[in-house]
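The complex is shown incomplete by one protein chain, all other protein chains being positioned as in the whole.
We call the chains A, B and C, going by the order they appear; numbering starts again at 1 in every chain.
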């Protein structure tokens, strides 16, 4: 059975610099895959490529067997890929409730939405997600005044409101407290029952806790892939990581 | 406002019922000017722009009219009653022209309007003036091709303006001419007339170019003129563009003595703004110049510049034409009052009695003029002046006889403008043709 | 945050009161001039409304609203002009003067009043849909889109000025008699004309208000906030932007028709850059985030221009410009936001969060 997401020989250059270099990866449905690698390895660029924010120079991306290479962002999102950004991107001037409501994007056609004032199933879903994200008391606030952690939760909440088949989480736990990190791990594990996740993370502790599969990127290419134990035992990964740490 | 809720509802209901029953409440029979009373001043509206792009010429128009009415009031007023000008600012905005017209007619209930410098603003206010059967004095040259029963014009029409200028220039400088104008109606219509005179004089048209209104880039046009090598240029460029045109003419190396510009617009004001060095040597056709040598004009220039209205230090054709409207109004009003009685004078009555009224040599700085009995434009004598090094104009030719205004001179098929409307060749008469 | 300002019911009540107030004016005002003037303000209100919808709720600053407005106005003027042409006199006089002896093809449909009226709205709306569609697909946004609309406006202005035989050039079109509808002549100074304008204004406002409260409105507000983010939620940003730009253009086209009905005149000045910028000023001063606020801004500025303008003859533009700067600098959401803060201070205990919805406004009626 082919993976839910297949990345085949993906390359991306900006001017003369190759940021992604012949990168291939496959994510099986129902797994939680962690994407790790030193800064500049091309993790976020890969996310950008998958979600259509930038177009690849060559290569193909398949989602559920369908070619989504270089499609528009909204088309890819509608196909079932949700994304949380590295720098939390919420709609700062709208209320928390409105943020979640917008993210509930079952109907995306502008003309239908002109005549829609109540969305079926919204209330239940919104209550559920708000409770999950711990934002029930903050629903009326402007998203712009939330703390960093709350903003992270709101964005995670938004992605969940989208009900995607594949979730891309770019550094979801940055700025969270210990307790929150634990909660996030719990939620991710929960989500895995219904969806597939790719999580970009630096925190190896967190990765250890959640990952089914770990993919290591370096200089725009795949360095290693496998279970956490395999990765930790891989000498090349060690070199790269240690070299990186010393340089920094 | 004090009212009970019930009353409000009933009035609202009654009003809407009335409105639905008679959507066309008003007709032109209603009198829209205040009933005149002997001893009370006659209100007239002065509708010019005092701010914005049109303020340059129109502020002078307001000043000239204020001066004229002060002079008239000092000498006994109109029909024995002083005139009270109501001055508004049209802000160079056609929407405001329209709004102010309504305000003057409907609220101030003036007896006549004096206003506008451009055809566009005139066209913006004419619907109101015509619908209210009111009266507009339009004091500037224009293209004609209009026949309404509610306007009187004292400026030269396109057919009067260039009648002498073109033959004069052809005779003096040569047959080949290039037409340059601003890109709008008046220059194009003026050029159509000019072509007729040019053909009669045996001249040859080498090219015709129109510049966007307000544009100051004359490079391409001057290049075309350089290639065409005409003997003179006939210009209907207006406003700020006109000044840029004269400046660039000289900067591009054109020589005024071999290829002068014969203009319908470049008067004393424009020359001063561009600097006399750029204006000197060019020609202008107009019914009036500040330098006209007659006692009435000398007195007019002296008194006007001395008065508080003469702050801009110059008199020019447009001001003088505006000044004349006050006297045309006086004559028309008095004639109407004699015919129907002072209290019964309406704007329309003034207009109907204005046919043939004269402003005599003793009053008119440009000399005797009178209003045509059919089309209510003005019989006048166009003159040609040449700009001197000091920015004044030297009269080089004055028409022998008065030239008749003919708004449809180049459109004989359209008909003839009569007192009651445009009489088409098939005999049908249409009112208010604009 | 139990701010009454954000209460939907309160908003609708104030809107209703405002329009009821406007509706009864003709019953006590017998001044033809005032009625006509108020109707004209209604047209300006419509324009401010359209800007508020597009800019306040969609985040699209449109400096070229004069295009839709002007095209609507020209359509109406052409319709009215053709009403006064007869069998024996089939061509508008200004065309004869420009040596046209046949009616141009694109004037033909305007001989039929119904077709003319439909075209007056349809053409500008279609233009907005196409222009907006093309621009938004190319992801032209923010200040760039503003400049593009400005360029397009200048292009229209130039071409209307240049094609004198078909458009009347700078003199524009002056239909000699008022609009005839179903055998009735609509006197521009009558309460009928006033109510027609008011009815269109009310309809436009209600439609706009409903749009802002619909799911569509929520998405456009999200786009205003961060268009990039909204794409990843699955919405076609270009589609939404085009739609709201087009709806706003259609309202402006209605305004253009109404204006010509009231003043019987159209000229390229309707497409002047300065006029389109004043629409933005009205909305900005009144409060672009509030439909009613923007409308009141138009009433306020135009009223002041009419009644204070002459008193402060020379300094009027100075005052207007200065006032505008102060509003932009200190009150970016306009005068309506003053009321919002005032009511915010009054609000005591937080109500149920359900009461809060979009950031629409509720300024007091001007009277």
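Keep this in mind: a residue touches a chain if its C-beta (ideal position, glycine included) is under 8 Å from a C-beta of that chain, and two chains touch if they have at least 3 such contacts.
Operating definition for what follows: contacts and distances are computed from a predicted model.
Peer 1: Just to verify: the chain that's not displayed, which of "ABC-type branched-chain amino acid transport system protein", "Urea ABC transporter permease subunit UrtB", "Multisubunit sodium/proton antiporter MrpC subunit" or "NADH-quinone oxidoreductase subunit M" does UniProt list as its protein name?
Peer 2: "Urea ABC transporter permease subunit UrtB"
Peer 1: Could you tell me which of the visible chains the hidden chain touches?
Peer 2: B, C
Peer 1: Thinking of the whole complex, not just what is shown, which of B:219, B:341 or B:412 touches the missing chain?
Peer 2: Within the whole complex, the residue contacting the unshown chain is B:219.
Peer 1: Any idea which of C:24, C:273, C:304 or C:347 touches the chain not displayed?
Peer 2: C:273
Peer 1: If the hidden chain were put back, which of B:171, B:252, B:343 or B:413 would touch it?
Peer 2: Hidden-chain contact among the options goes to B:252.
Peer 1: If I consider the whole complex, including the chain that's not displayed, which of C:17, C:114, C:138 or C:199 touches that chain?
Peer 2: C:138
Peer 1: For chain C, which positions touch the chain that isn't shown here?
Peer 2: Touching the missing chain: residues 61, 134-135, 138-140, 142-144, 146-148, 150-152, 154-155, 158-159, 161-162, 228, 273-274, 277, 280-281, 284, 314-318, 320-325, 328-329, 332.
Peer 1: In the complete complex, the non-displayed chain touches which residues of chain B?
Peer 2: Output for chain B: 51-53, 55-56, 59, 183, 209-212, 214-217, 219-221, 223-224, 226-227, 240, 243-244, 247-248, 250-253, 269, 272-275, 277, 312.
In the analysis below, only the chains that are shown with their structure count from here on.
Peer 1: Taking mean CA positions as centres, which chain lies farthest from chain B?
Peer 2: Result for the farthest chain: A.
Peer 1: Report the most central chain, judged by the distance from each chain's C-alpha mean to the global C-alpha mean.
Peer 2: C
Peer 1: Could you put a whole-Å number on the gap between the CA centroids of chain A and chain C?
Peer 2: 43
Peer 1: Report the inter-chain centroid distance for chain B and chain C in whole angstrom, where each centroid is the mean of the CA atoms.
Peer 2: 34
Peer 1: Report the inter-chain centroid distance for chain A and chain B in whole angstrom, where each centroid is the mean of the CA atoms.
Peer 2: Distance between chain centres, rounded to whole Å: 73 Å.
Peer 1: Would you give the residues of chain A that are in contact with at least 2 other chains, written as numbers and ranges?
Peer 2: none
Peer 1: Under the touch definition given earlier, write down the residues of chain C that touch chain A in their complex.
Peer 2: 1, 210-211, 213-216, 218-219, 221-222, 224-226, 228-237, 239-240, 243, 350, 353, 356-359
Peer 1: Using the touch definition up top, name the residues of chain B that touch chain C in the complex.
Peer 2: Residue positions touching the partner: 1, 3, 8, 11-12, 14-16, 18-20, 23-26, 50-51, 88-89, 91, 93-96, 98-99, 102-103, 105-107, 118-120, 123-124, 126-128, 130-131, 143, 145, 183-185, 188-189, 212-213, 411, 413-414, 424, 426, 428, 430, 432-434.
Peer 1: For chain A, which residues are in contact with chain C within the complex?
Peer 2: 51, 53, 72-74, 77-78, 82-83, 85, 89-95, 97-99, 101-103, 105, 107-111, 113-117, 119, 139-141, 158, 162
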